[in-house]
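Okay, so here's the structure we're looking at.
Only one protein chain is missing; all other protein chains are in place.
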Amino acid sequence: DRRGIPEAVLAEGKRPAETAALATTALETTGRALVTRASSDHAAAVREGVGDVAPDASVDHDEVTRTVVVHADGYEPPALAATVAVVTAGTADAPVAGEAEVVAREIGAAIDRVEDVGVANIDRLLDQIERIREAAVVVVAAGREGALPTVVAGLVAAPVIAIPVSTGYGEGGEGAAALAGALQSCTVLTTVNVDAGFVAGAQAGLIARAIDGAGTAGDDGDADGDEVDGAGVDGAGVDGDE
Amino acid sequence: DRRGIPEAVLAEGKRPAETAALATTALETTGRALVTRASSDHAAAVREGVGDVAPDASVDHDEVTRTVVVHADGYEPPALAATVAVVTAGTADAPVAGEAEVVAREIGAAIDRVEDVGVANIDRLLDQIERIREAAVVVVAAGREGALPTVVAGLVAAPVIAIPVSTGYGEGGEGAAALAGALQSCTVLTTVNVDAGFVAGAQAGLIARAIDGAGTAGDDGDADGDEVDGAGVDGAGVDGDE
Amino acid sequence: DRRGIPEAVLAEGKRPAETAALATTALETTGRALVTRASSDHAAAVREGVGDVAPDASVDHDEVTRTVVVHADGYEPPALAATVAVVTAGTADAPVAGEAEVVAREIGAAIDRVEDVGVANIDRLLDQIERIREAAVVVVAAGREGALPTVVAGLVAAPVIAIPVSTGYGEGGEGAAALAGALQSCTVLTTVNVDAGFVAGAQAGLIARAIDGAGTAGDDGDADGDEVDGAGVDGAGVDGDE
Amino acid sequence: DRRGIPEAVLAEGKRPAETAALATTALETTGRALVTRASSDHAAAVREGVGDVAPDASVDHDEVTRTVVVHADGYEPPALAATVAVVTAGTADAPVAGEAEVVAREIGAAIDRVEDVGVANIDRLLDQIERIREAAVVVVAAGREGALPTVVAGLVAAPVIAIPVSTGYGEGGEGAAALAGALQSCTVLTTVNVDAGFVAGAQAGLIARAIDGAGTAGDDGDADGDEVDGAGVDGAGVDGDE
Amino acid sequence: DRRGIPEAVLAEGKRPAETAALATTALETTGRALVTRASSDHAAAVREGVGDVAPDASVDHDEVTRTVVVHADGYEPPALAATVAVVTAGTADAPVAGEAEVVAREIGAAIDRVEDVGVANIDRLLDQIERIREAAVVVVAAGREGALPTVVAGLVAAPVIAIPVSTGYGEGGEGAAALAGALQSCTVLTTVNVDAGFVAGAQAGLIARAIDGAGTAGDDGDADGDEVDGAGVDGAGVDGDE
Amino acid sequence: DRRGIPEAVLAEGKRPAETAALATTALETTGRALVTRASSDHAAAVREGVGDVAPDASVDHDEVTRTVVVHADGYEPPALAATVAVVTAGTADAPVAGEAEVVAREIGAAIDRVEDVGVANIDRLLDQIERIREAAVVVVAAGREGALPTVVAGLVAAPVIAIPVSTGYGEGGEGAAALAGALQSCTVLTTVNVDAGFVAGAQAGLIARAIDGAGTAGDDGDADGDEVDGAGVDGAGVDGDE
Amino acid sequence: DRRGIPEAVLAEGKRPAETAALATTALETTGRALVTRASSDHAAAVREGVGDVAPDASVDHDEVTRTVVVHADGYEPPALAATVAVVTAGTADAPVAGEAEVVAREIGAAIDRVEDVGVANIDRLLDQIERIREAAVVVVAAGREGALPTVVAGLVAAPVIAIPVSTGYGEGGEGAAALAGALQSCTVLTTVNVDAGFVAGAQAGLIARAIDGAGTAGDDGDADGDEVDGAGVDGAGVDGDE
Partner (left out) sequence: DRRGIPEAVLAEGKRPAETAALATTALETTGRALVTRASSDHAAAVREGVGDVAPDASVDHDEVTRTVVVHADGYEPPALAATVAVVTAGTADAPVAGEAEVVAREIGAAIDRVEDVGVANIDRLLDQIERIREAAVVVVAAGREGALPTVVAGLVAAPVIAIPVSTGYGEGGEGAAALAGALQSCTVLTTVNVDAGFVAGAQAGLIARAIDGAGTAGDDGDADGDEVDGAGVDGAGVDGDE
């Protein structure tokens, strides 16, 4: 991908074999692959499929974030100067926030994870706020009433991206209230869809790249950042995107 | 009304003459009347109608809250020991919060109004929090993403009642996000419908009465509090309620 | 918790081990714990986890309300003078009403449970109404069309809190009609989200505390009621709240 | 109309001249016409149009129900033995209930109107219940939370038809909660759409006709009731119906 | 039940033992019981429970309609003169239509079942229309776009009751389009909620009773029809209704 | 436009001068222009603007369909062999159906308009069905419950396109039920959005062109039909399309 | 079916035996049958049922599209000159697109399948666009944001039919955004419901037939195309349609 975002395969709704085939193609054409929303069956199929064509590649499956990261042997990951803070309101937000973290890290950002600072106990947030202020971009995952992104955006100067999380039951449940809250925020922030950790993390990574590109002497300024494409491949997609 | 809540006439959707007739009946049977969502036409009609039957009654019309309060000559208002804090996030919340304030005061509560402490600037809220903690009941009016009731409820020990306010446009606009946020709150609070200042203020008043009744020596403990019915009338409704 | 509400862990969506860890921490820091929406796996894990660190603690699991209540050995429960009536329309409302009852009792309220007085047979309700009028606060759980909270609020002087219950199919099913009905009520009441028995019971408990505080000689009047924190601990949260 | 329902023209969204033309055709082909949701402009145009072709016809415009009833000179209205009770919760329900009343009366039913018996004051309803029990069919109009149809249906043996009325603001406003409540009713009743007084009144009239037909010696039993078509015309529609 | 509707237990969401207990109580107090939405576990429990207390009672379980009908030994079913037509658009509508049929028959109506006359093949409907015109009341079950009730109501003189059926996928699926279509019908009909066969059948039965009562010499005309309460019991509910 | 669809300017939401400018550009580049949803102010501005640059052009404004059709002097309209039937349920459907007719005629189709054949009176439809069967494509406009497109599609062999019309009030009103009904149809048809007469007429025109192209000797078969572009211009858009 | 569409049985929600019976009847009366949304149990039952009555019939079950196509021995399939392009955005769209393909082929159209040309990589689409332009009708299946139908319709002269696919999670998920996008398209296209591959393919087939009929010398021009009914049977439905 020309944006430095790893070719991602959304495993949910695909069969393990299909998923493995797409991941393998991504690995072969771009030097790496990222599988999201993977079950252990998906992960096993990817591990086996990759093992067949690239026995020396690394395959990292994380059960909480449900991601599989595949790196070709000798793949040199990008490393950006900018830090992305990934902030959660509570433990239920961890898997989604983790998905964001994985993709932002793959793009090359440094990550600072700040957990359990939900607004029902504002002191915990205030205790961590200086740390959050250090980051160049802030991703905030929260479910239920989803007030945390607004409170954080009122306290930091960096761009904030909200991830509404699909918690809560009844009216506004399954993340609907949190999404509506992000869209109605009286501060400045942008949002992704409910549980779309991948998108938030990737957007944060794109901003980190833009900042990084600007800060690098001799950079051409167009934020294209070819240098972060670890394997030097052009990232041709492996599948129609829609 | 056996609950000490003034007989209220919702003017919106009624003709001025109808409204005046209902208010006059309330005045005559209960010693007072409260008209809500009144236009100036409604207010004028009430003033005239009351003037005809009770020339010495007081008629107070407030344009911001759109309420008209009518008291019979010699009406002795109830006075409870408990204070209701009425808190707003911003200026757009003032009319709705004011409606709550009017009815809570009519029930006899002392009122402490705290303005403009929305969560996008958490410091302003923290500056006022000790004052809010003094109240026996807290009513919080907020629109847009409506995060303030949750943050306040995390900071006080008293019962909190949220009033979602019909601000905001697009998805979750017109108070929908604020209502969903109140229903999804990860703290403990109850809510009323969007813009339902009357209901929130009345419920706060009922709680204040219950507290007051308990604190009064010799009280019968059933929170019935007949003594607060200023005019000593039984508050028979003037209109079918539904 | 400074409000006298037991630290509550919402088990649904958490793994048994996670739930047990949070409950144990709550027990150790506040002298008790409340787990809601617990499966038997959750309950077993909590029992085992608590057994390890506090073998003399009591662990009460109720299958109908899906709650687990944990009390440290020697924990002295608060006991308030005020009674909370918990009223249901039919048998399907029992589990949700029971969740409300458990938390209100933990806060210290006396409970009066009134069952099966739904509006389709108004005589049954009228038979019980004097009993309901004895309570200081009334919680009413009803699903389907959810008319009971309105009818009850028209008959009592105490504050009424509605719990819409997720019964019914088709349009307005799963509690949506009952919630909308509570929000549209032409009487005075506040509501919680569909099935949010915990929140309704906790708010009822907060009101009961406020009443109790007011009725106790020498009370400072700010409803803070530290004395009801059974274990005397400050109730520091065990988890980010959102 | 073979069902004895007067040919009805829904004026809303039609120009006065169009409305008048349709009403005139109905008058000429069926001996009468019913215009619903008519503004005064519509009414004036109908009066004028009818005056041109049938100067002796009666034209009755009612501003509250927004109906215009036109009868040919010498038109002999049907008169059924059965009574339809038309019950309202409050004054805001009167226009919609009145629309139902007009059409049921045109079909020939006797009407008993019972006003302002909303559920927030259940005693008023109980005071009138014997009267309602006299009717063969009961139409109940209520807005806001719309609990009245359910309570009435629990108290009478006759078929009950609910009309949700478009009152209330916020979530469930504009009659949505009342409609959902009718659909979720835990008693037996059927419903029409929000504000559809015409449909409810017409269905009540059809039932009254069926009852009347059954009770008339020599009736053929198929409820066709041609005899009630006052003008003896076959009621050919004047307009495509959809 | 004073309306002649059998005491009905909605099995869905209740445990088999609970269901059996409620059915048994109904049998003992009213001479019969009707269980709806029963699984085979529910049916088996009812059979066993009834067998214990009333070994001679009949227990009829129908798998398609998911109903269980229990009659005390010697129970004499009511028999009304009026016929209810139960019409379906296609085979998917059969279970819901069947539920309506069972309850209407229990109330005493004669039933005429007309199958598979959906509007996509209007000729089939026209072939059966004279038969449908014989009925005193017409119940029409249809899913998907739900056009059949409107077309039928345009062709018959009797009252029509629509049952939207929960078929269809995507926008308007699960019966939502069919319900909206019934509410928007440009003919006269009333509706029940999606899949609410019980309610439609019971309302049709109430109308049939009213007609029957009117047609019986010496009837008191108030449609109360006590004579149809087979067991002569007053039908006290066995469960809170809401 | 390469599809033979006239360059259309949606006037609603544009100022008269803007609309006139866009129409003038379309006229100059393609030999004609079509303005939809035009107020009389829009029409006047277009007439004036066109008068300035092309005094001999024809400008036809139709108040019912709210369209303005502009043809350059000497513009030779396309004429296809295929007929499009435009069918309405009732008079309220005429404006939307008319918009469809205008654009289909501009594309060159012959039009057969069939009015007022709504399903509540199925005989009227059956009387016209042979005429409808003559058409190559059938457009059916209906509001309220929107059953007509399904019934028509069950009776003809040609492709049917539904236009849901924004009539009806309450649940499913403003065309929502009619749209859902089209999407749920149990026959084969495609739909456009509520009131989107332009789109339906244009699609019908495209099909008519395809049929026409196929029937013309020597046609290249790719349905491109350049010959119908009256003015021989390539139809470059005058505005970004989205 | 008089339209040349094979009699189709929607297996979902039917039992295997029911499905087999309906398919067998269709085979016997029309020479073929099409079963959609078939599980392998449904397919097995159809195979067995057909085997019993018509051992020489062909039975083709496809697991991806979940269709079963049954042809009588000697059945001669229709063959139209017109081609239908079936275009997908990504692999998740394949099953739904395939359902459309099967039915269009049964109607006799030639099919050109174009895969994986989603708008996130517009170059892939532009690479295939000339191929798509060859088709007489274009069916476009896309989920998530569903932008592909609009982009394609801007690039081709033939009629375009959108199939929104039920992919995506959160707000607008399950195909809702794709459907809304098709309805809001700023180009000309018609749509079917989410996942309604059958309807889109059948409509495309009807258009192909109309084109074919027009291009055939001596055709009667009414698009009835009896000749394409392979088996020469009149296609009487085997099931009530709604």
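Letters are used for the chains, namely A, B, C, D, E, F and G, taken in the order the chains are written, and counting of residues starts over at 1 for each.
The working rule: a residue touches a chain if its C-beta (ideal position, glycine included) is under 8 Å from a C-beta of that chain, and two chains touch if they have at least 3 such contacts.
All values derive from a computational prediction rather than experimental measurement.
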* With the full complex in mind, choose from G:L183, G:V199 or G:A214 the residue touching the hidden chain. => G:L183
* To do: Among F:A54, F:L179 or F:A204, single out the residue that touches the unshown chain.
  => F:L179
* Of B:G118, B:P159 or B:G205, which residue touches the hidden chain? -> B:G118
* Asked: Residues of subunit F in contact with the chain that isn't shown?
  -> 12-14, 18, 22, 164, 166, 175-176, 179, 193-196, 237, 239-242
* **subunit G residues touching the omitted chain (full complex)** => 89-90, 118-122, 126, 144-147, 150-151, 153-155, 168, 170-173, 176-187
* Residue numbers in subunit B that touch the chain omitted from display -> 88-93, 115-121, 124, 142-148, 167, 169-173
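Note that only the chains that are shown with their structure count from here on.
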* Asked: Can you spot which of B-D, C-E or B-C is a repeat of the D-E interface, where more than half the contact pairs line up?
  -> B-C
* Structure fact -> Expressed in whole Å, how far the mean CA point of subunit A lies from that of subunit F is 47
* Structure fact -> Each of the following residues of subunit F touches two or more other chains, namely 89-90, 118-121, 144-147, 154, 170-173, 179, 183-187
